[in-house]
Each structure stands twice: as structure tokens, then as C-alpha cells.
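To start, I am sharing the structure in question, which I have written as C-alpha cells.
In this view, the complex is presented without one of its protein chains, the others remaining in place.
Let's look at chain A:
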Amino acid sequence: MNKKRMIVGLLILLMISLGVFAQGQVDKSTVEVKVLAGVTGGKDEAENKLFEEEMEKATGLNITWEKVPSGYDQVLMQKLGAGEQYDLIYLNQFQMYTLAKQGALTDLTDRIQNSKVYAENVDKAELEKIGLNGKYYAGFNKLEVFPLVNVNKAITDKVGINLDSLDTLDEYYQMLKEVKTYMETKEGKKPYYPFFTYMPDIWDLQPWFSSVGLRRGVFVDASGKKYAPYVSTKAKPVWEWLAKLYKEGLMDPASFTGKTGDMRSKMWQSQDIVMDVDWAAWTGLYNNNARTAGTYPAKVNVVGLPGTKGPDGTYMLEQGGASLWAIPSNAKNPDEAFEILEYMATKEGGLLLSAGIEGHDYTMKNGKIEYTEVGKSHAKDHGAPFPISTQFDLSLLGEMNPGVLESVAIGQRSDVEVAPMGYANGELDTRKYYDIMSKWMTDCIMGKISADAAINGAEKELRANKLID
């Protein structure tokens, strides 16, 4: 009887112990990790589901991958403002600064510094670029590349221009002038405006301001004073050069009213321009689109150029504002969210965010990637055309679009300096800065006021809005 009681007692004890143990070890596949994504994920609802499943398979988590099809910034603001809780949110660098300062993001400094995955896959120099007062509030979505000068060599070859010799503002001016004359007289395209620059955010002017060694944005000097290089007197030659291009019909007037989509279609579809400044990835996309349309390389053969050489002999290009992932301060599952963040930084995660879903976008044959028709149409981009992992070899993606690797390689040259714009230590109201700068630059370029007056006006307005000291 006693023996029986003892066995029953032991069994009960064992069951209780197992119960307590099970409670301590929460099955992570039962926790719902909510992700709010912008560009990263499937291209449509059905593919997004597959993307979510792929992510779940890789991390062992139960993930809800909510991809916003359009108007992401507004949706993010509405959802967070309404109290909706997410474990991981997609955001840009400026938004990260704003939300971190509001205390809306989880401090990830310790997690990132202790992460083996980040140590093995993420370049420290990249991490430095997204720090805020020595702390990290986000991890990476992809490796940011940079906009550079894109020129349609198919046209410049016909004109007889050697692109390797272009280094100064004047040399670019001469090239544009020769192309304009050729297109208007020989090809009968009149008027022909060979250069398009998207003015609203003045984001593609860096290769020209490189000639005077200046960068976009607002910086803080050693004494703590905020200053904007583009409104210094040193910048005047670039403002005047742009005004000269417009006056002589070398700059497309649609630069002020058109969208980047207009610029891109003019580059590869109609060849109505010969030069713009666009992302390195677009060098390849222009050519790939033209290849599909049957115009590559006879009519369209875009190549990337570093722009103008600065006073110290280097070319200054601007790294795109980082696209990031952050964990909101009210996230229910920050640990699981960080696991996803880590996975995206791995080689495998990079493959998912670029090539897409195995069996849907591609198949592997003898260690080589073979794209399906769906995969081909998705152009190796599911949020990260260039994965952040240093372990990721771009050759993994198979044949790249023509010209893209050469453009990306420009950023790795020793005489090319790629750096982000000045965010004034995360304090800059970028929207206001763009609006003020583009307004004054437009007035100057369109010849309404002189470069001196425009620079002074812009400086005063930046100061009145407390963007600079």
C-alpha cells in the first residue's frame, strides 16, 4: 500500500515538474510575431504568404508578415498612433531618428553588440552610419548603394564622346551640348533636353557638388554649430552650372515637375535623355528593361560614372538613407523580433530578400540558381537587391543585369568616397530641408534669381526654420 502511494506520489511530482518546466519553456512557434513591412516581402498577396511561410520555416517562429502595398509611411504612422502593436517595423533612417528620440523604439545596442550573427555578417562601418548618440535602434534591411551618374553610352558613342575623360563640370557640360546638337540635327529630336535631374528632393545632385567637395544635408561642426554645405559660397559654381544647363536647354524642364518614373522612361524607353543620376542598381535595370524591349545595346547601353572629381581628387557620392527594421518600444515579442532581424542579416536571409522563394522564384540546379518566369519578373528584388551580409556573394544570384556590377564597383574604388547625407546627428527635419533647398535651387536654375541671391535666400530660410545655426 505504501509502495503504491509512493509511486503515485512520485508520478504526481513528476507531472507537476513537467508542467512547471513546460511553462518556463514557451514554444516559440506558438507566439505570433507581427511584422509591418514596406517594400520587403512577396510582390503580391499570394507571394507574400509564401514569403511569410519561408521566413517561418527559417526561424521556427509563427510570423504574420503584413506588407503594406502603398502609402507605407502614412500607414505606419496611423497604425502606431492608433495603438496597434507590432514586434518589428520597417522604416527609413530619418523615421528611425524621429521615433528613437520619441522613445518609441527599443534600444538594440546590447543585442546588436552581443549578436554573433551581426558580428559575422554586418560591416561595422555600416553600423556606424545608423548610430544615434552611440546607440543602435534598428537593424538592416539591405546594403544601401548609392546614386551615380548614368549615361546612355549607345548615344554618346554615336556622337564620338569618350566617357572616361569626363571629370569636371565643364567636361559634362560639353558632353551634354554635343549630344544635344547631334540629337537635334542628326536624329531630328527637337527640342532635345539631354539631362534630367529630379529636383523635389535634390537627392541626385551629389555627383555635381562633389566638384567643390560638398555634401548634401546639415552637419554639426566641432563647436556644435549646424551648417549646410550646399548654401556655402563654395557651392556657387554648381548652382551656376545647373542654371547654365537649364538656360541652354541641356536640362529637361520636366526635372521640376516630373517624377522619377518619367525620368526612367525617358532614359530607356524613349531615349529622350542621355544622362541622369540614379541608383547603381538602375544601371542594370535600364539595360535589362531595354534588353526585354530589344533595344539593348544598340539604342540603350547605360553605364555608371562617378561624377565630378573634387578638389582633393576624390569623387563624392551619397549613400542612400538606410532602410531599416526596428522593434517598437511596446512590442510584445522583442526577442523573437530580433531573431527575424538577425535572420535577414544572414546569407540565407539575404537570398530570400533578394532572389525570393525557392521553388517559386527560383530552383537550385547543381548549386546554381535558375529563375522561374515569376522570379525573372521579380528582378532579384524582394526588398533587398543587395543583401547586407558580408558573407553574401552577389554571384550567388546568377547573371546580374548588364552594367550593375560595374556601377556597384565604382563605390569600392579608393578614389570614391560614399557617405550618407548630413542628418545633423539625427536632428534634421529632412522634409523641410528638401523643400527649402529645392525651392531656392529651382528659382536659381530657372534663372529667376542669381546664384548669390538664391544661396543667401536658402541660408536665411534654413536659419529662420532653425535647421542651421
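Keep this in mind: a residue touches a chain if its C-beta (ideal position, glycine included) is under 8 Å from a C-beta of that chain, and two chains touch if they have at least 3 such contacts; residues count from 1.
The rule we apply is simple: contacts and distances are computed from a predicted model.
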Report summary line: According to its UniProt record, the missing chain among "Sugar ABC transporter permease", "Sulfurtransferase complex subunit TusB", "Cytochrome c oxidase subunit I" or "Putative tricarboxylic transport membrane protein" is "Sugar ABC transporter permease"
Requested in this report: Out of A:P328, A:G375, A:G403 or A:P420, point to the residue that touches the absent chain in the complete complex.
Outcome: A:P328
Report task. Among A:Q102, A:N162 or A:N366, choose the residue that contacts the chain missing from this document, as touch is defined above. Result -> A:Q102
Query raised in the report: Which listed residue (A:Q113, A:T257, A:T292 or A:S377) would be found touching the missing chain in the intact complex?
Result: A:T257
Report summary line: Interface residues of chain A toward the undisplayed chain are 73-74, 77, 80-81, 95, 98-99, 102-104, 199-200, 253-254, 256-257, 328-330, 429, 431-432, 435, 438-439, 441-443, 446, 448, 461, 464-465
